[in-house]
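Of the protein chains in this complex, one is absent; all others appear in place.
Labels run A and B following the written order; every chain starts at residue 1.
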Amino acid sequence: METHYPLLPLLLGQAVFTAVAALLVLYLVFTRGRTVTEGREQAIHEALALANRTLPYLRRGLTRPTAHKTALVLHEFLQPAAVAIVGGRQILAHVGAGSDHHEPGREPLTRLTHEVLRTGRPAVARTPEGIGCSRPDCPLTAAVMAPLIVQRRLVGSLAIYFGDSQPLTAGKVKMVRAMAQLMSLQLELAEVDRKAARLAKAELAALQAQISPHFVYNTLNTIAAFIRTEPETARQLLTDFADFLRRTFRRQGEFSPFAQELEYVHQYLSFEKARFGDRLSVVYRVDPEVLSTIVPVLVLQPLVENAVRHGTSRKVGPGRVCIIAEDRGNEAWFCVEDDGVGMSEELVQRVLQTRRRDAFGVGLVNVNERLRSVYGPEYGLAIASRPGEGTRVSFSVPKYKAGVEV
Amino acid sequence: MDVHWLSLAAFVAIAVATVAVGLFATRVVRTTHDVYIASRAVGPVLNASAISGEYLSAASFLGVAGMVMKFGYDVLWYPVGYAAGYLLLLLFVAAPLRRFGAYTLPDFAEGRFNVPAMRRLAVLFVLLIGVFYMLPQMKGAGLAVQTVTGLPYWVGVVGVGGVIALNVALGGMKGITFVQAFQFWVKAFAISLPVFVLLAVFGSYGAHWEQATAQPPPALAAAIASGHAPGANWGLPFGPLAEQQGHALLFTYSLIVATVFGTAGLPHILVRFYTNRDGHAARQTTLVVLALIGWFYLFPPILGLLGRVHAPDLYVGDRTDALLLELPGRLPQPWLAELLRAVTAAGAFAAFLSTTSGLLVAVAGALAHDLYAQTFRPGADQRERLLAFRLAALLAGAVAIVGGLQMERYHINMLVGWAFAISASAFFPLLVLGIWWRGLTAIGAAAGTLLGGTLASAAILYTMATSAGEQPATLLATLLAQPAIWTIPVAFGTTVVVSLLTRERVPPDVNLKMLRLHAPEALGLRTSYLQ
Partner (left out) sequence: MRAPFWPRQRAVPAAAPGVLDGADGSLDPLDDELPLEALEALLPDEQSLQEVAEQTPYGEILLQDLIRRQLRLAVSVAAVFLIVLFGLPLMNLLFPELMHMQLLGLPLAWLALAALMYPFIWALALYYVATSKKYDDEFTHLVK
């Protein structure tokens, strides 16, 4: 072995040098501007204790009752001259001095409040002139105000007023600002709660739409018709139907692998096939690579049901439904085609915009909205149709999206 | 040079069969009560065949045998590293990545930290590795067409590269799993059959070893005497390949490191794991892959040995990369020679077809999905995204062709080894630490990936630009020519240290990510439990 340079020092030196240089740069970039302010911890500590007490109120949203209760707590805790909470363009609560004319429900009277609501920045006033109340005899002489911000939107302000005997200190100013931030956070949580509730409702609506009374009625009728002629088939159908209903009600969560959606559709179609017999033929063209792709639940079945109901069953003679799942690299593409009566261009436009539960059902609209909200507006349904020739409803989803998991 | 019509026919047959398999795989299924979805899922054996098919490129099919012939023992590390990479992939990456649900490396990079910038960083190196890996495939194509038809090198590169790019752009990935699996079996057949036939005609493995080293036949002896072929040290460790380098042992280690740690970061391989049903199936698939490619790699060394004994004329003019296509011609029976030549030509065509298609899909996907649709033009609809994918495939194909034209002087296998080095430096630390270490931060991962990938790429580009071999065989040159041995530790070290320094930026949901990565599917965990 010949060695031209001492090996180990060279390697080590190179590695250490590169690492140190990189670290230095990154450390400088990511830790800049981080300073510790005197008294900040104390202010935060107090604000936290307060937040703990206001939490149950604001978590329910920013309304007059919740604002009033919060203001009471703050007033009791901080002992200022007055506490005011403004939401939107009106006073929601005013507790303490000046409550005779700063009445809830009215527009804010002070110039400073309007300034905070305009700029979205905290503001401080040490004199009555600085506050700028429209009533010259107003007892409020000093104030600290801070905005309430929910999801980058200015929703109101918090104002703490002080009297003559209460000097304005830096600690108080910081305290009020921290308090406003915490209240904003509470409101943010309230917003999330509301969204979750809306989502749950939407999901339930989707499930109810899914088990449409028509479908249950039709299927039971079909089974009844078989009971005399083909009791064995009827028995089998009944078993499957019970299983299907159980699956439907047990479905939880927002997402599932496409394979499960497909299986579900397959089961659904077995009833429609029993009903229509030879009049309905179904074709699958599924790339196995997309079976494991995670999709929103119940995203395929409404499209298939739509194809059967509006595409095929209204048509005279046999109809065909084609279910396609295609591997497109980073995306998976899904499509449901029928050769039914089709729709006009204008109807196609209406289907995706309608919010009513009309003939085209909550199904397509619901699927479209869920797809768009999960993946973004560009991932909605695409509908192509021609009267008399058929309809093709398609959508594609990315094979992986953060947060989309079973 | 005369045209080998049968081999040309084999080219065409493989191309036609590829399209046919793609169409067959996506055939229409009419429903009956017994069509069951589960039966359509891809099992471990099929998926493993597909992965092996995509993996065994022109480098494995043509390059290893040619380079063994040229440099002997030291080259054996390449196939061992290529195979062993799957062991590390199995141990540290396969099951967790499947459980995480990521399709591509950028998916993982973004999803692990919820930081979109990480996606773009990963995309950068996916593109670099993808293009780099395509170059040797183009060289294989040029060489194969040249050998079979006598047309100039560039005709093969442009023709075959264009056909593949067009096919990917138009057909996309019709039945890609079946197509790739089919091509694995073509390659496996095409590399094993010549070995069996040649050994049957010319004598045993051991006998050839004697001829290659101790008692060279006259043609080989002449080649050695003229200085074209290496002498007795061909069969010995630290032979002619390592000898060019300043430090043979270090070179050997760096070569091993690059190939062993690089497999997990190959963009076209990782996506195939998504098709597995669950984490355990991903492990089983990898196990089958190891069996398939381990079996495959038994053959190239034998072919290299046979080439040294029976085709020493290839040493002159440095044409050893074409060994597999030339070797059948040394058989005494002309009909058998022509037949075997067609078989190996088919195998070579399958090799660069499958790997280039896979890489093109990965690169075009990254361009269209990650760059176009997510960065430059969010809001592009279904049709626009598909169009973007097609154009990206053509663009990437064009880049590969232009690059491939410049690659005639590099060994196929060496180029692939370099792609592995970049992949290992940029992605192995990201994957392993991302999967197993809670303390990883996005900044740490970004720093490690960026530094490791950049250093490795820079070293390799420098080596290529200064044309390896002409420079003095110093230690520094060795470290630049095979950089993995120092770039991987640098990347790991940077990632860990920066993560520790930015400790307060550990993603708050890291426990949830760990749960995703490691909880067995049988648990039936769902996000709904978390709400």
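One rule holds in what follows: contacts are C-beta pairs under 8 Å (C-beta built on N, C-alpha and C of every residue); 3 or more make two chains touch, one makes a residue touch a chain.
Since the structure is predicted, the reported quantities are computational estimates derived from the model, not experimental observations.
Residue B:His280 is the one among B:His280, B:Arg330 or B:Arg505 that touches the chain not shown. Residue B:Trp77 is the one among B:Phe11, B:Tyr55 or B:Trp77 that touches the chain missing from this view.
From the options B:Leu23, B:Leu193, B:Ala291 or B:Ala380, the residue with contact to the chain not on display is B:Ala291. Those residues of chain B that touch the chain absent from the view are 73, 76-77, 80, 83-84, 86-88, 90-92, 95, 204-207, 209-210, 235-238, 249, 252-253, 256, 260, 277-280, 283-284, 286-287, 290-291, 294-295, 297-298, 301-302, 436, 511-512, 514-515, 518-526, 529-530.
Going forward, only the chains that are shown with their structure count from here on.
Centre-to-centre spacing of chain A and chain B amounts to 42 Å, using the average Cα coordinate of each chain.
Against chain B, the residues of chain A that register as touching in their complex are 1-5, 7, 10-11, 14-15, 18-19, 22-23, 26-27, 30, 196, 252-255, 259, 262-263, 266, 269-270, 273, 281-289, 291-292, 294, 326-331, 333, 376-378, 382, 394-396, 398-400, 402, 405-406. In the complex of the two chains, the chain B residues touching chain A come out as 25-31, 33, 35, 37-38, 40-42, 101-104, 107, 110-111, 114, 172-173, 175-177, 246-250, 274-277, 361-362, 364-366, 368-370, 373, 378-383, 385-386, 389, 443, 447, 451, 455, 474-476, 479, 486, 489-490, 493-494, 497-498, 501-502, 505, 516, 526-528, 531.
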